[in-house]
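One protein chain omitted, others in place.
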Amino acid sequence: MSDKTQSDHAQGDGHAHGELDMGHTHVSSSAMFMTVLIALLFLTFITVAVAQFDFGSANMLIAMGIASVKASLVIAFFMHLKWDTAVNKLMFLSSFLFLSLLFIFTLADQFTRRLDHELHTTPSEPVDGAWVQPAKSDGPH
Amino acid sequence: MINLIQDPPQDPPKDATPWDGVPAPDIDAWGQLPVQAGNFDHVDGLFYFTYAVCIVFFVIITGVLLYSCVAHRRKTWDQKPLSNVTHNTPLEVVWTVIPLIIVMIMFAWGFKGSLDMTTVPQAAKQNTYKATAKQWNWTFTYPNGTRGYNEVYIEIGKPVQFMLESTDVLHAFYVPSMRVKRDIVPGRYQSVWFEPTKLGTYHLFCAEYCGDDHSRMYAKVHVVDEATMEKEPWNIVPEADAPVAERIAYGKELAGQLCASCHKISPTQGMDNGPSWVGMFTKVDGKLVGRQREVIEGGETKTITTDDAYITESIRKPTQKIVAEEPYRGRNMSNFETLDDARIACLIDYMKSLADN
Amino acid sequence: MTTNTPAIDVQKSPAAAPRENYLNCSKGFKSWALTLDHKRIGLMYLVGVSIAFLAGGLFALLVRLHLWEPEGMLFTNIEYNQIFTLHGAFMVFLFVIPAIPGSLGNVVMPLMVGAKDVALPKLNLLSFYLWLAGAVLAVLAIVLGGFDTGWTFYAPYSLYTDRAIVTIGMAIFILGFSSIFTGLNFIVTVHKLRAPGMTWFRMPLFVWAIYATAILQVLATPVLGITVLLVAFERLYNIGIFDPRLGGDPVLFEHFFWFYSHPAVYIMVLPAFGIISELVSVHSRKPLFGYKLIAFSSIAIAVISFLVWGHHMFTSGQSTYAMFAFSFLTFFVAIPTAIKEFSWVATVWKGSVALNSPMLYTLAFLIIFAIGGLTGVILGALNVDLHLHDTYFVVAHFHYVMMGSIALAFFAGLHHWWPKMFGVMYNELQAKIACATIFIGFNLTFLPQFVMGSRGMPRRYATYVPEYVPYHQASTIGAVILGAGVALMVFYLLASLLIRKKAKENQWGGVTLDWIAPTPPPHLNFDEEPKVVHEVYDYSTLDYDSMQRDC
Partner (left out) sequence: MSHDDHHAVVIPAPGSEFVPHTVAHHFSTPVQEFQAGKLGFWLFLATEILLFGGLFAAYFYFHELFPQTFRVGGEQLDWRLGALNTSVLLLSSWTMAMGVRSAQTSQKTKTIVYLILTVLGAVGFMVIKFIEYRAKNEHGLICFGHLFDGYDMASGQVSWFKDYHGVMANVPHGHMFFAIYLTMTAIHGLHVIIGAIAILYVLRGTAMGRYHAGYYLPVDLVGLYWHLVDLIWIFLFPLLYLVP
C-alpha cells in the first residue's frame, strides 16, 4: 500500500484512518496501465496469429488459455482486484468456481453419453417423424 | 382391446376411461408397492430397507424430542435449564459417521440396481418393441413389424426391451408393476427393459407432464402366455369384406383410442382441439355428401369436399391441407403415417356412420 | 450477549409515553412506499408474500377438491393443468423463495448483527418493487392465457404450448433479480455492518443461515435468469438449443433449470433452519447444541447443493456416469441436514422448554422435517427413484419440506417475532389450536400421498385410476382442515393488531441483539450503537425484568 494512497484519504477521512490499510483504494501508475494495455493488444495479435494454423482439438485450449491470461490481466490490473480486499477477491473469483461446476457437470453428461451408448448400446440417431407446430402466439388460447 | 362398443353412445365422454376393465393391481404384504410383476426385486428390497431405517430414525428423533418436551417443560416462567451443555464431540462424531455409513450402503445398492435396470441383456435385445409416444397416445410396434395402439401384449418370462421415441414433447414410460420408468426425449431414443414374471394386465402411465390430456395418456400392458401371443390379438382388423357393423364398431374403438383426445368423434365423445367429426358426412336423400371445407395448402386457401382421399391424407400428412376455419386454423395435428389402410378404412366407415344420427 | 442499551431501558418507567418506534416515527403513504427502513420494507414483503401464499393455497384447495373424484370434480383437464401450474409457480417463486429472507430476514437480520439498516437500503427497496413487478407480471400472464407447463417449464412443451410463457418467463426473470439483490444486500450487511464485538462466531444462527442463503441466491439465480431468457428467445426466434426439432436438447434445459432450482430448494429451506435454530434455543433457554457444527453445516449444505441437481433427472436419460456422481453427492447432503436435526433435538434436551405457540410450531417443524428429510433419502437411491420419480411420493416429499417445513418455520418465526415487530401479542390459545389444526391437516393431506405414490400414482394428473380414490379423498379432507387452520391463524394475527394487547419488552427471553433492541425498535434500531461483549446464546446474561415489563 503506497503512502500516496494514505494521503489520498487522510484528507477525506480522519477517524477511520486505521481501516485505510485495507487496500480499498490503490492508485496505479499510468505507466503500469499502458504496459497492461500493450500486453493485451499483443496477446490479441498472438491469438489471431495462432488461429491461422490448425492444431486440431488443441485450438480450443490454446485460444482459451490466451483468453484467460488476458482476462486475468484485466481483472488484476484494470479492475484493481490485485490490490482489493480478500473478501472481494473471494466473492468475485468464487463465481468462476461455481461457473466451472455448471460446465463440468452439464458437459460431463453430454461428453459421457457416447460412452453410455457403448455401455448400453442404445442407438442415438435422432427420431424421424412429424412434430407438433410450436405455438408462436403468446396470447390467449 | 378397449371395449367402447358396449358403451352406449349417449354416455358423456369422461365415462369412457382408457383404463376401463383393468383390475387394480394387488398390493404387497407391506402395503406400499404393487405386487412385483417384473424382475427388478432389488427395487422393493432397497425401498423397504430404506423405509425401515427411516422409521427407526424417526422414532428415535421424535421420541427424544417429545420426551424432553414433557420431562423438561418450563414450569415457572423464570426456570433455568437443567444443563447448559453446548457440545459433546463423541456424540456428534457418532451421529455424523453412522448416517454416513448407512447412506453409502444405500448408494451402492441403488447404483448397482440402476445399472442392472439400464443395461439391456441380449435376450431382451432380441425381443425389442418400439413404443412411440405422442400427445396423447401410445403406438407399439412389435418385433415382427405389426402395430397396436394404446395397449401392448408381451410374453411372460421373456425379457423385453422397449425402444422409446417421442414425436413431440417429453413423455415418460412408466409401468408401476414392473418398477420401470424412463423419460422419452424427443430427438433421441431411450430404452427400458424388463422381464414380465406374472400374467395379467397392468397400467402403463405417462409420467412426464405432456400437456392437456397428460392424465389420459394411458396404455394397457397385457402379460400373456405364448399361445395368446401367436394369435396376435392386437392385429385383428376387420377386412374390407367384413360386416360393416363390425368395421364401424372397430373404427369407433380406434377413434376412441387415437382421435378422441383432440376431435369430437361423436356428439358426446372427444375433445374440441381439432375439427369435429360430427357433420363431416351428411345424408342427402340417402346419399352420403362430404362437408365443404376451407383448407390452406401451400399458402393458398382453397375449398375441398371431404372424401376418403382427403381424410386419408389428413391422417397421414396432416400438415398438407390445414383447416382454415377458426379456432382450428394454425393448430397442427401430429401425424399417423404408420396407420395402415385397413384401420383407416374402418375409421372412415365409422365417420360415415355418424351421418345416420 | 448484552449491551449497555438495556441497562438504560431498565431505568425507564413503564408509565412513560409510547416510545417513538419505526412504526410511528413517520406517517403517510409516501413514508412507507419510499421508506429505506429495512423493517418497513420487511413488513411490506410480509404483506406481499402472505397474499401470494393465500392465493397459492387457494389454488391448492381447488386442485385437491378437483381430485375428489377420479374423473375430476371441478375443471376440464386443460383448466386443471393451469390451476396446478399456478399453485406451483405462485408458491415457489412468489412465496417460498422470497418469504423468509424478504420479510423476517429483512426485519430481524440487521437487528441481530446490531446494524442501523441493511448496507444498501435503496437496493433493498428496489428488490421489493422488483418482487412486486414480478407478481404483477405473473397475474398479467394469467390474464394473457395463463400457463400450463408446471412450475418447471420443461422444454420442449414450454416452447410449443400456446400460452403466455414469455410473460411468466419475464416475471420469473424479474423475481430472480429481486432475489439476487436481496441476497447481495445481506452478504454486504453481514460483512460490513456488524456491531463492534460481533465476531463471526457470535452471530446468531439465523444470520448464518441467511448468509448461506444469500450466497446461493447470488450465485445460482443468474442461471435461472438466463434459462428463462433462453426459453423466451426460443419462443420468439427459435434459437433451437432446447428445441429437438432444431437439433437442440431438452435435457440441457433440465440441467440449466435444476442448476438453479436445486440450490433454490436450499434458498428456501436454509432460512427455515435458521429460524428453528433461534427458536429452539430461546424457548429451551439453552445455548444451541453444536453451534459451530450447525453454522458450518449451513455453508456445507449451500456448497454441496450445487453438486446434486442431477437427482431431479435420474429418469431423463442423462448418462449413467452423471447419474453415479449425482446420486453419490446427493447422499452427502443428507449428512449436514441430519446433523442439524440432531443438534436441535439435543438443544431441547434438558432445556427449560416453554410450550408456547412459537415452540409448538417449532416442534411441528421438527417432526414434519424429519419425515420430509428421511423420505428424501429414499428418493436418493437410484433404482428406487426410477420407480418413485414423478409420482405422488415425490409430491408428498417436497411438500413435507416446502410446505410442512418451510411454511411452518415461517409461521413459527412470525409468531416469535410478531411481538417484536408490532409490540402486540396475539391470542396464545387460538395460536395453539391453529398450530394443532395445521399439523393434523397437513399430515392427513400428505401422508396418503406417500402411499399413493409408491403404489404408482403419477403426479400432475387431472384424472386418475379409481383404485387411488380413498387416498385422494383423505388428502382432500386434510387439505380442507389445513386451510381452516391457516385461516384461523390469519384471523388471530390480524385481530391482535386491532386488540393491541401490549407485548412484553422481551416477550420470550431472548438474549440476541434483536431482543436487546427496544420493542418495537426505533427507526435506527438501537438507542445507541450496541457493543457485543458476551458469547451468543449466553442465557446467564438474560435480563428477566425485561420479560415482565410491557413494551
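Letters A, B and C name the chains as they come in the text, with residue numbers starting at 1 for each one.
Definition applied: a contact is a pair of C-beta atoms (placed from the backbone, for glycine too) under 8 Å apart; a residue touches a chain by one contact, two chains touch by 3 or more.
Bear in mind that the values here come from a model prediction, so they are computed numbers and not experimental data.
The residue touching the chain not shown here, chosen from C:D37, C:E341, C:D385 or C:D514, is C:D37.
Among C:M44, C:L62 or C:A119, only C:A119 touches the chain left out of the display. Within the whole complex, the absent chain has one touching residue among C:I41, C:L205 or C:L219, and that is C:L219. Hidden from this view is one chain, which touches subunit C at 25-26, 35-37, 115-121, 123, 180, 184-185, 187-188, 191-193, 218-223, 225-227, 230, 233, 236-241, 243, 245-249, 252, 256, 523-524, 529. By the touch rule set out above, subunit A reaches the unshown chain at residues 8-9, 11-13, 15-16, 19-20, 22, 24-25, 27-28, 30, 33-34, 36-37, 40-41, 44, 47-48, 51, 59-60, 63-64, 66-67, 70-71, 74-75, 77-79, 84-85, 87-88, 91-92, 94-96, 98-99, 102-103, 106-107, 110-111, 131, 133-134, 136.
The definition used in the following text is that only the chains that are shown with their structure count from here on.
A separation of 35 Å divides the Cα centre of subunit B from that of subunit C. The geometric centre of subunit A is 46 Å away from that of subunit B, both derived from CA atoms.
The set of subunit A residues touching two or more other chains comprises 119-120, 126, 131-133.
Contacts with at least two other chains are made by residues 78, 156, 160-161, 244-245, 249, 251, 320 of subunit C.
Across the interface of their complex, subunit C is touched by residues 87, 91, 94-95, 98, 101-102, 105-106, 108-110, 112-113, 115-116, 119-120, 126, 131-141 of subunit A. Across the interface of their complex, subunit B is touched by residues 70-72, 77-78, 81, 148-150, 154, 156-157, 160-161, 244-245, 247-251, 284-293, 314-317, 320, 323-324, 327-328, 331-332, 334-335, 338-339, 341-343, 345-346, 348-355, 363, 366-367, 370-371, 374-375, 377-378, 380-387, 389-391, 451, 454-456, 458-467, 539, 544, 547 of subunit C. The part of subunit C that touches subunit A in the complex is made up of residues 78, 144-146, 156, 159-167, 187, 191, 219-220, 223, 235, 238, 243-245, 249, 251-252, 255-256, 259, 306-307, 309-310, 318-322, 325-326.
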